[in-house]
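Below is one structure, written out as structure tokens; comments come after it.
Omission of a single protein chain aside, the complex is shown with its protein chains in their original locations.
Presenting chain A:
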Amino acid sequence: MSSKLNALTSDSYTEISQYRDQHFKGNRYEQEKLLKHSNTLYVGNLSFYTTEEQVHELFAKCGDVKRIIIGLDKIKKTACGFCFVEYYTRGDAENAMRFVNGTRLDDRIIRTDWDAGFKEGRQYGRGKSGGQVRDEYRQDYDPARGGYGKLAQQHRSTEARNSF
């Protein structure tokens, strides 16, 4: 009789992004399939001091949270600014993509993205220094994420040594 209009069923906040995990065991097609059915979200741009409790309080507004895995520095084993949030249903995760992504947690705008599913080992940062890759190369000063990026920190200390 009447149809669902494509122009009206847009739900762009829940679409999968361009990001693909390079360490994913499987091909692109398999990864995309998992992303499209996943109940798990990657959450980025967290402060190093953001706790599991804070993440839970915010994300529980979209539905019952199954588990939260705080991302850790591979060497120091301390929080390094990301986490995974897994819901019991995809619908709840979709609401988080629509209504939590791009809002603030601990005064920072956080980003959520679909994740293919937590596997042991994925809770660690993949940067050379142990934290996230993005913290290796960034030039800005972010007190909630260890100050300057790791590379910039090295340059600074090199400069300091040279000028001494």
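The working rule: contacts are C-beta pairs under 8 Å (C-beta built on N, C-alpha and C of every residue); 3 or more make two chains touch, one makes a residue touch a chain; residues count from 1.
To be clear about the criterion, contacts and distances are computed from a predicted model.
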Options "Nuclear cap binding protein subunit 1", "AP complex subunit sigma", "Epoxide hydrolase" or "Superoxide dismutase": UniProt name of the undisplayed chain: "Nuclear cap binding protein subunit 1"
Residue touching the undisplayed chain, where the options are A:35, A:58 or A:93: A:58
Hidden partner chain, residues of chain A it touches: 1-8, 10-15, 17-20, 22, 42, 44, 51-54, 56-58, 61-62, 64, 67-70, 95, 98-107, 109, 111, 113, 133-134
